[in-house]
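Left out: one protein chain. Kept in place: all the others.
Here the chain labels run A and B in written order, and each chain numbers its own residues starting at 1.
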Amino acid sequence: MARIGVFVCHCGENIAGRVDCSKVVLALENHPGVSVATEYKYFCSDPGQEAIKKAVREENLTGVIVAACSPRMHEATFRKACAAAGLNPYLCEIANIREQCSWVHENPDEATRKAIEITRSLVEKVKRNSELHPIEVPVTKRALVIGGGIAGIQAALDIANAGGEVVLVEREASLGGHMAQLSETFPTLDCSQCIMTPRMVEASQHPNIRLLTYSEVEKVEGFIGNFRVRVRLKARYVDPAACTGCGDCMQKCPQKKIPSEFDCGLGKRTAISTPFAQAVPNKPVIDSRYCTYFKNGKCKVCEKVCQTNAINFEMEDEFLDLEIGAIVVATGFQVQDTALYGEYGYGRYADVVTGLQFERLASASGPTAGKVQRPSDGAEPKTVVFIQCAGSRDPAKGVPYCSKICCMYTAKHAMLYAHKNHEAESRIFYMDIRAAGKGYDEFTRRAAEEDNAGYIRGRVSKLWEENGRLVVRGADTLLGRPVEVQADMVVLATAMVPQPDARELAKKLGIGCDDYGFFSEAHMKLRPVETATAGIFLAGACQSPKDIPDSVAQASAAASKVLSLFSRERLEREPVIARNNEATCSGCWGCVLACPFNAIEKKDLTDRSGNVLRRVASVNAGLCQGCGTCVTFCRSNSIDLAGFSEKQLFAEVMGL
Amino acid sequence: MSLQEHYRSQARELLAAGAVKMVVGYAEGTTPERRRPVFITEPEECSRLVLDARCRTNLAGYLLREGLLSDGREIAVYLSTEGVRTINILAAESQLSSAQVRILGFEIDRDEVKAMEGKRAADFSEAILAHKERRKKQAPDELAAKLEAMNAAERFTFWQGEFSRCIKCYACRQACPMCWCRRCVVDNNQPQWVNTSSHTLGNLEWNLVRAFHLAGRCVECGNCGRACPVDIPLHLLNRKMTGEVLEAFDHYPGMDEHQEPALASFRKDDPETFIL
Partner (left out) sequence: MSEPFEPKIVAFVCTYCTYAGADLAGTSRLKYPSNVRIVRLPCTGRISPMFILKALQKGADGVLVSGCHPGDCHFDHGNYHARRRWTVFNSLLQFAGVPEERVRFSWISAAEGRKFAELISEITEDIRRIGPFEQYHALIAETGSPAPL
């Protein structure tokens, strides 16, 4: 038998000024299942709460309705009071007779009548409430960071420095990402590798960081605090434990003409190689696509020269299974495939390069040792034309967004170039200058005012070669006339786009992507580093185009989210989650598809000897957020939501 | 050779070779007008199989009989386009594996039956696409048009009259190949969402709920309407729903076995003109 207590709060005059609370009490007193109905001036006050607790104990209540202000104000307060008196907190519900009644209705009779009806329908609901218990999940205090660019490194270091364990997975043979490729960085023009290399080394030597380079995430299962992750360690054909990084093998490898990815095709590398000289770890891998032995079955020169017998052609991919508590995704970006831009002649003319290639040309460790030379003949260009928004803000090319960093790095390029070559002349075609950021506007101005960068507002329409030089034709929209510039080299500020496999990774992780393929945050404004999947966070350019300071800031933010998760032994989660009735589920997987959080799994029902009888939906309590989208989908009413169950809502509506 | 003969001999061969364990087809009914489903397991019984313009029943639902497909063996079944679409839906909703369904396809054009080439549901995608295009252009039938022209109160009265006759025999559900739930919502009494009293109110609720459950799934095979002992024009409701999902979401049920259910998926730019 239900024994419900109804507590009607006056909220001073706020409720009692309009609603006749005594009438509400009177009306509820004799309602079936109600054991006690009382009123009080302020139930949220200490004596008010005491009165509720006392009634719970003395009347042995099985449910409580507080008719008061919005549940968004004091549901927690009253549930706590009930719990203190020994009643399961989820057996307490709030009837909102203030915000949605006394404050919005003028006629006291109408307000009173409405207050009675609201309270009555919630009494009907609470009679069907069941005890719920917070879901406790243990937390594995080990973080997985995917991507070893600056964002991933920063997140890993922050977590590790606070005592957390980190597994840092990078798919290339070295840490570093794009930042390692940059020459100098805006807005301070400090050398990128000088600030990056120490971070890479620190991460690789940190006692709390387990670095897995040349590795990729294969599979992710589980939920916050309890992920199970399988990592593929790609075959390197070099035993990193034995290799000392002496580099003899690279000297002797006969395959010397492979375009270096790190140098964006401007330099060459060998089949056994490290991506760049300062690689961390500084141990080569064999690229089987190019290796003579893998191609022809003969060679093994590297094996012969290696003093420590580190080379092993029999190596195969290995898999590592990890228990992980939280995941930071920091997989960065790519620059757009410039082949899309026929009008800019990329791929057709050797001297049309991307911004990233220009970084390599300007970098002291680059293929030209920092001398800006044109790729076609090695000559030093006199006039360089930079084309901003080469791809960005162009819906026709699928990149309607602004890549955010190109205005800045183009100004940087013009400056670096002016510093290296004093007769240099640079002309920059731009749409707008977007230099919002600390010291950024000053930086672009300096490029124009001190380093002789000639800004031309307008788009480039055509580019062709004439007498060994490039001719760039565009419009100067400020002067309202066409312009033609003769150039020795053209640099395209190509758009920042998501990694080509971003969607695939998102699927593995169960997180979302925006229309372009950048990972989606849980809330654009309020939860910018979380994903909709609890326990998975974002850092860096994988979420949207970003520069280094923003990537680092977001990485630290993600790390702090991870650390706050790791500060507890167990996680308590609201028990308002879906549950499935396996007896009636038909296994149609509609709920699986509809669930915004991928919280529903397919479960085999087996007989005693382990034969699968049928498959049914099964809610993962760690992932379910309690929206109830699945419940409404399920035609057969198999799946239900605790706290807002079909029975409760039926009773609530039928009690109106 | 007539199509009837052709499919008889195919059925015979399939059974004799052990390629299928059963053929689900049509046989003579109790009256010359009627055709009824038959389940044939012996090659020599194939002569009972008939195929003509009276073979209207969508046989796909019979495949879901408990345990029929659980041994993984194939079954051959006579199916029109609606039937093939049903297979696609049932596969998309994980109720069967289309690889177990060997199709003997046919189409009824006025009084004629024509063969439809293909063995597996996936072979019929062109025919299904053509159906979709045709459906898009199809005008509502006479009764539907009359209903659309009425005002709300008149429509309510019309349906009140129709539903008042419903006897909650659930023959519509029984006949519908998409009504395969282990427990139908009306059989849930915790809570009893659908009023099971024999009044018009409960009948209305039942019929609306069933129509909603079929939105984006109904292939318009007409099984429910033919089954209804009191001739409620159930097809009107289901056709209305089919038209709605087609227009609003460009969803035509049963295009292929990977089609996401209309009501378990969405597009961010779905239309929403009616939302304030």
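In the analysis below, a contact is a pair of C-beta atoms (placed from the backbone, for glycine too) under 8 Å apart; a residue touches a chain by one contact, two chains touch by 3 or more.
Here the structure is a predicted model, which means the values were calculated and not measured.
S.K.: Could you tell me which shown chains are touched by the chain that is not displayed?
M.R.: It touches the following shown chains in the full complex: A, B.
S.K.: Based on the whole complex, identify which of A:362, A:387, A:463 or A:594 touches the chain you can't see.
M.R.: A:594
S.K.: Of A:241, A:396 or A:656, which residue touches the hidden chain?
M.R.: Answering carefully, the residue with contact to the hidden chain is A:656.
S.K.: From the list A:49, A:154, A:338 or A:625, pick the residue that touches the absent chain.
M.R.: Touching the chain that is not displayed is residue A:625.
S.K.: List the residues of chain A that touch the chain left out of this view.
M.R.: 70-72, 96, 98-101, 103-107, 110-111, 113-114, 117-118, 121, 512, 522, 532, 576, 594, 596-597, 625-629, 631-633, 641, 643-644, 649-650, 652-654, 656
S.K.: Against the chain that's been left off, what residues of chain B make contact? List them.
M.R.: Counting over the whole complex, chain B touches the hidden chain at residues 147, 150, 152-160, 193, 195, 197, 199-202, 204-205, 208-209, 211-212, 215-216, 236-237, 240-241, 244-245, 248-249, 262-268, 270-272, 274-276.
The criterion applied here is as follows: only the chains that are shown with their structure count from here on.
S.K.: Please compute the C-alpha centroid of chain A, do the same for chain B, then give the distance between them in whole Å.
M.R.: 44
S.K.: Which part of chain A faces chain B closely enough to touch in the complex?
M.R.: Per the stated touch rule, the residues are 583-591, 593-594, 615, 633, 635-638, 646-647, 650-651.
S.K.: Per the contact definition, I'd like the list of chain B residues that touch chain A in the complex.
M.R.: 93-95, 180-185, 188, 190-193, 213, 260-261, 263-265
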